[in-house]
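First, the structure itself, so that you have it in front of you.
Omission of a single protein chain aside, the complex is shown with its protein chains in their original locations.
A, B and C are the chain letters, set down in written order, and residue numbers restart from 1 in every chain.
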Amino acid sequence: MSYIAKPKVSWAGQERNSLGLTLADYEGGLSTLCAGCGHDSITAALVRGFWELGLEPEQVIKLSGIGCSSKTPAYFLSGAHGFNSVHGRMPSVATGAQAARRDLIAVGISGDGDSLSIGFGQFAHAVRRNLNVLYIIENNGVYGLTKGQFSASADPGSKAKKGAANRNQAIDPVATAITLGGSFAARSFSGDKKQLVPLIKAGLMHPGCAVIDVVSPCVTFNDHEGSTKSYAWTRQHLHATVEADYVPPSTEIQVDYDDGAHTDVNLHDGSVLRLKKTDPDYDPSNRAGALDFLEAHRARAEVVTGLLYIDPDLPTFHDIAGTSKQPLTQHEFEDLSPGADALAELQKGLR
Amino acid sequence: MSYIAKPKVSWAGQERNSLGLTLADYEGGLSTLCAGCGHDSITAALVRGFWELGLEPEQVIKLSGIGCSSKTPAYFLSGAHGFNSVHGRMPSVATGAQAARRDLIAVGISGDGDSLSIGFGQFAHAVRRNLNVLYIIENNGVYGLTKGQFSASADPGSKAKKGAANRNQAIDPVATAITLGGSFAARSFSGDKKQLVPLIKAGLMHPGCAVIDVVSPCVTFNDHEGSTKSYAWTRQHLHATVEADYVPPSTEIQVDYDDGAHTDVNLHDGSVLRLKKTDPDYDPSNRAGALDFLEAHRARAEVVTGLLYIDPDLPTFHDIAGTSKQPLTQHEFEDLSPGADALAELQKGLR
Amino acid sequence: MTSGNTRTNDFVLKIATVNGTGSASANGLLMKALFRMGIPVTGKNMFPSNIQGLPTWYEIRASQEGYNARTGRVDVMVAMNAQTYSKDLAEVSHGGYLIYDSTWPRDEQLSRDGVSVLGIPLSKMVNEHFEGSRVRTLMKNIAYVGALCALMEIDREIVRTLLEETFAAKPKLVEPNFKAVTLGYDYAREHFDCPLPVCAGKMDATAGKILIEGNAAAALGCLYAGATVGAWYPITPSTSVMDAFQGFCDKYRKDPETGENRFCIVQAEDELAAAGMVVGAGWAGARAFTPTSGPGISLMSEFIGFAYYTEIPAVFFDIQRVGPSTGMPTRTQQCDVMLAAFASHGDTRHPVLFPSDPKECFELAVSAFDLAERLQTPVFVLSDLDIGMNDWMVDELQWDDAYRPDRGKVLTDADLAEIKHFHRFRDVDGDGIAYRTLPGSDRKGSYFVRGSGHNQYGGYTEDADEYRQVVDRLKLKWESARGLVPGALERKAPSRTDIGIIAFGSSHGATLEALDRLAADGVAVDYLRLRAFPFGDEVEAFLKAHRTVFVLEQNRDAQMRSLLKIELDADPQKLISILHYNGLPVTSEMIIERIGDYIRQEAVA
Partner (left out) sequence: MTSGNTRTNDFVLKIATVNGTGSASANGLLMKALFRMGIPVTGKNMFPSNIQGLPTWYEIRASQEGYNARTGRVDVMVAMNAQTYSKDLAEVSHGGYLIYDSTWPRDEQLSRDGVSVLGIPLSKMVNEHFEGSRVRTLMKNIAYVGALCALMEIDREIVRTLLEETFAAKPKLVEPNFKAVTLGYDYAREHFDCPLPVCAGKMDATAGKILIEGNAAAALGCLYAGATVGAWYPITPSTSVMDAFQGFCDKYRKDPETGENRFCIVQAEDELAAAGMVVGAGWAGARAFTPTSGPGISLMSEFIGFAYYTEIPAVFFDIQRVGPSTGMPTRTQQCDVMLAAFASHGDTRHPVLFPSDPKECFELAVSAFDLAERLQTPVFVLSDLDIGMNDWMVDELQWDDAYRPDRGKVLTDADLAEIKHFHRFRDVDGDGIAYRTLPGSDRKGSYFVRGSGHNQYGGYTEDADEYRQVVDRLKLKWESARGLVPGALERKAPSRTDIGIIAFGSSHGATLEALDRLAADGVAVDYLRLRAFPFGDEVEAFLKAHRTVFVLEQNRDAQMRSLLKIELDADPQKLISILHYNGLPVTSEMIIERIGDYIRQEAVA
């Protein structure tokens, strides 16, 4: 929702990616969010991630709902088609768009209000269908755009700016995604670009629904003392588990299975997600273990980050629907409409 | 949705409960469901449960959404006010009704389509608000009323009547309820009245949102071989954990903490939920453990039943809202409307 | 035996049963047998909103003149359901017949003056010859088919052929079924004067015709129009649209080599999601649709307004059922007219198409996709339960292989290369329709879809003038739509008249019949059949040309009459409502009566 188009300055000596594009080629309009808003750091991480992957902007579609967070798609990849849908309904629009164009890489950006309140059903069903989308929740525990009401991710005990404490139970998007049979569930922090950028790349390349819950403080309504989604609280309570990075198929891969700190997850196209463990005991391929771990750390008020669960082999939306590899919009009309003779033949059965 | 009012026959020598009422006094209209439908067994269990608890029918409100399952409230407690709302929206109506009349006991009946697809958001938010309601999901893995489409609780691999297998991930209402911070999560089987009746009683008396997922086979569309919600499959794959029963406050309670097979959960009104363990290792007060257990048994295709999680101390909807003990509809108008003087006073600040 | 008038090939046969007992196939046999005898037929199914054990009725009308409306008459009633017996008896027309299962004795409520009651011990006969309760239940139905063959001279050989076709995969079932037919047949021949005066006789009025339900025809239309994405949430009476689409796609759209699907059907989690999917797919360039019914449209309203304002093509089939709210899901009405026209908050309006039979479901489905893409807007096809779920006899469907989808104003990368700037919402051609690009296009064509305020360049705006410019163009686009939607069709009365009637959708058959009969009585009424909203000039002209215009519709609140007033500033004084809204299809008798009453009153006044 940029008022102002960002001038694209290009100067000599800028770094260029495999396509010869600069970071600026992956930017979008000027942000109209509050100075310091966590969401803007996520935008920067996205720009970086796309740039590092060397994707053509027009290969991507970017979608969102409504909220400060949902304005994000306007601030990166101005060369990609963007879609700011209605509140909480990004997943269904992404589903339709993927159905039509499975060749495009879909990134959906949402907020905790957008995905955990009004959009909880759509979030859940995108996950259980394993829709081919990178699904980022910019999670600040409040409704920023409507001025700071608690969202469903607000922790019990977390205090509002005016002092009242939330007492409803919190929805954890990561635990929820795993419980719903998600294939990729991660958490990060807008202030941790080092962790976030590779995670975004991994999520973009993951075949299926990659959910990344990014704690993204709202400086205007939820960054005070007593909040459990503030910069300070999050920094203090971080517990990193597994870092993930994407290694393209062409790259020579050194398999380090025994190195303990490294595990490689092979994707079907020959690429690899390389996992580095910060918490050596954590196994992101164990669904029961992941839930148990999340639950234990929740009880200790810790913010567990990293790639918390992955199963690259679950059938994706397209596997299940049996959609043709060739995008549906690219078929010849003759291959879609059976023609007059077939119609006549068919009607023989209707007499 | 009874076409036909059920004739209330009363014969001498019928059993009577503490109120002097017979089972027939807790019945409703004649069922119009298919002969053998699991839902009708649940109706019978409800009738029994209410009767055993000795509640006045008019103390109860019974609500539902839309579906075969959601017709259930028409078939019990004809003396209670009933509410057949729109599809998937029972929880919100129950919330409003509870807000107005916290003295009435609310029972909500839903289906897997009603609560896990269109109504997933409302289900989730009723749970996290810990709404004071017994929330029964009559779970048959299909949409019965619209003729047998898979619902979101259909297990991956479960086969439709015509043979096609479901490949989407299943939503387990129990695991979901626990993940969302629910205070009472149980599963049962329509064919197991012995387990179900006491569970219903416990759920009715539990302060907060008591979710009971009842596997309830659809004889018309999902009781064939290959279905994982058939009578046969369910019977074969049952794994019972913890039985629960309600012991009213007046009853003398023998505390048996050390008896292993018994645990008592004390409710605030002095009554007790008595838990008997079928699976001696199971601890229904451990959230992480419950999730882990469910997950492990899911992987083994077992249908885990019993009271799987309970925390009677979580603040309920009314605790959180601070609603007055006296139902909101029962306050005198003078206690609600501040009067002319207050208005004049207030307006001094508006000049 | 009471003798009624002789009615060859002009009768209503009604069968009262209990649902879940397999009577549907028996009734289908009767319909098809009559059809193959060359007799025009229509079937109307009145079924309950449950799965098993409640009353259900099937009404077959045979009409040598080819009328297909429900009539108030019942010439022959087959009363298989004890629960509704007395109601069914009461419904039989004077001089008509009632057939019942006389296995068990019944009391005197069985009889009524002027109705001949024929008892046939169906259960007894069947139980003597078949084993197993399910088989017996099914065969009892087949046995009444046999009895009717004898009583009404329905060709038994055709019934046999139909059984052979039905059981082509399980030929062993033919003989037992035909045996049941024979049981009923023989009993009737032995015990009654066959045929009854109400009976069938071979004729030749069904050549070039087919029997089809509107929902299947609509699905065929989607298939032929090249729709690739279908998203839906099950709801009666629209479910069979997607069931049929799935069936057709499985047959015609699977890659013969890879088995890959050239379609994608998504059973959404609810109607809001189904709408979102259709909008997403339409944005991405696929032809996409969702079938639903009233409650679904209410739930989709937010997305419909979004698609209107963001100008995304999408096709919504509303198979109307009785409202308000859940209403009567298995009964018919035309009660979503206003909702479809204006769904959503703010200033919104949507083209709506009104098919009058399954053939038009097919044709207007195709038009809907062309219009949606040409106009870049959501388009409604408003069918109803009567059209959608009943078997109608219509002319064989035609397809022109030269047809190519009208994709509307879509810029390709080549087009983009030739222009300096791409502005998504600018009115280049002066018709209110801007150019769009599809996702995946060259980045020069990228733009940002938003339901919030935007200017003609596609930028976000909160500026008063920029906002207005876009919504004013949308209004101009609406004017363009008037010239693009299918026009209303006029049928002139045999003689000059200043009386007209406007009708649409499933009321068409009853209207035709009523007007013929009125004309025979010397009452001339011109007829305009609406096929779309917005209304074209022809609708205005019709209103102008007539002093009195009846507006016939199947809802309580005269919704179409409202649309005429809203949209055309029609003079309300000349618009006389004929409203029918009890959930049953409208009858020609009712129309005749209302028009007759009005004219008589006017004459008195």
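We adopt the following convention: a contact is a pair of C-beta atoms (placed from the backbone, for glycine too) under 8 Å apart; a residue touches a chain by one contact, two chains touch by 3 or more.
What you see is a predicted model; the values in this text were computed from it and never measured.
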item: Shown chains touched by the chain that is not drawn here; value: A, B, C
item: Residue touching the undisplayed chain, where the options are B:61, B:160 or B:314; value: B:61
item: Option touching the unshown chain, where C:157, C:347, C:521 or C:602 are the choices; value: C:347
item: Contact residue for the chain not shown (choose from C:11, C:67, C:306 or C:380); value: C:306
item: Chain not shown, touching residues in subunit A; value: 1, 3, 32-35, 66, 68, 71, 86-88, 117-118, 120, 143-147, 149-150, 152, 220
item: On subunit B, residues whose C-beta touches the chain left out of the figure; value: 1-3, 5, 57-59, 61, 63, 73-74, 78-86, 89, 91-101, 103-104, 121-122, 124-125, 129, 321-325, 328-329, 331, 333, 335-340, 342-344, 346-347, 350-351
item: Those residues of subunit C which, in the complete complex, touch the missing chain; value: 48-49, 294-295, 297-299, 301-302, 305-306, 308-310, 322-331, 333, 335-336, 338-339, 342-349, 450-453, 462, 464-465, 467-468, 471-472, 475, 555-557, 559, 562, 565-566, 569-573, 581-584
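FYI, only the chains that are shown with their structure count from here on.
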item: Reference subunit C; chain at largest CA-centroid distance; value: A
item: Gap in Å, rounded to a whole number, between the CA centres of subunit C and subunit A; value: 43
item: For subunit B paired with subunit C, centre-to-centre distance based on mean C-alpha positions, whole Å; value: 40
item: Per-residue overlap in subunit B, given as positions that touch at least 2 other chains; value: 117-118, 120, 152
item: Subunit C, residues touching no fewer than two other chains; value: 269-270
